[in-house]
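Of the protein chains in this complex, one is absent; all others appear in place.
Coming up: subunit A.
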Amino acid sequence: MRRGAGEWVSLAGLRTDGRRPNELRRVHCTLGTYSNADGSASLKQGQTEVLAIVHGPHEVTRRSEVQHDKCIIECEFYRTPFSGFDRKKRRPTDRASLEASLALKQTFETAVMRNLYPRTQVDIQVYVLQGDGSILPTAINAVSLALVDAGVAMKEMVTACSVALLDKQPVLDVTYKEQSSGGAYMPLAAFPIHGEIILIQCEARLEGERLEEMMLTAMEGSRQVSQLFQTQVKEYTRRLAGARLALPR
């Protein structure tokens, strides 16, 4: 149901799901869910759930494409038919999925220290199990975690956050309803500590000053995500180190 202006962020400063404009949804992540893969992570941000699986670094499947000084990163993006609002069987080669895989590939080509793994290939697979807005940022965060689990070296953990302009106010980590409300939607992925932008996309009309505002809000959001992940990753590593003394993984 479409709502009029002024009803995405109420007078009390609360959004439709009770969050503040710069509040993230509840994040729940688990690393190492799949023992078959070298690295895996399951990430749930609010109701958006994404599973990322990393295989590698391993030998390059197509010999002709081997690069002598760095590793190749291949990325596939799948959405389950029940992940969206209506049931829709999505092929992995349709435009939106191709664009998402390309975005993921190019983001992680920057993040991963590719020259440490020459003549190898890293395969990343992303499965969107449930989509409630901000799918690309959640996918990027999940892949970051999976790469950490796989032990692939990165310059820094890439974290991403989405921001939208609702009722003339930038709001963080948007849900599906907020994303499809018609306001400007901007996913952003960055190196949070360095403060450098890796991915940014906005396909709606925006005034010049708004861009700055939204970008800064999104950077702040990605910093929040990064802090959350730091604690989670440290916790996971502690558990792993403890478990290694007991049983083989």
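Following the convention adopted for this analysis, a residue touches a chain if its C-beta (ideal position, glycine included) is under 8 Å from a C-beta of that chain, and two chains touch if they have at least 3 such contacts; residues count from 1.
In this section, contacts and distances are computed from a predicted model.
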item	value
Protein that the absent chain corresponds to, by UniProt name, given "EF-hand calcium-binding domain-containing protein 9", "Alpha-1,3-glucosyltransferase", "Clathrin adaptor mu subunit" or "Ribosomal RNA-processing protein 43"	"Ribosomal RNA-processing protein 43"
Contact partner of the left-out chain, one of A:72, A:104 or A:150	A:104
Residue of A:61, A:115 or A:201 in touch with the missing chain, whole complex considered	A:201
Contacting the left-out chain in the complete assembly, out of A:37, A:157 or A:215	A:215
For subunit A, the residues touching the chain missing from this view	95, 98-99, 102-110, 186, 189-191, 194-208, 210-212, 215-216, 219
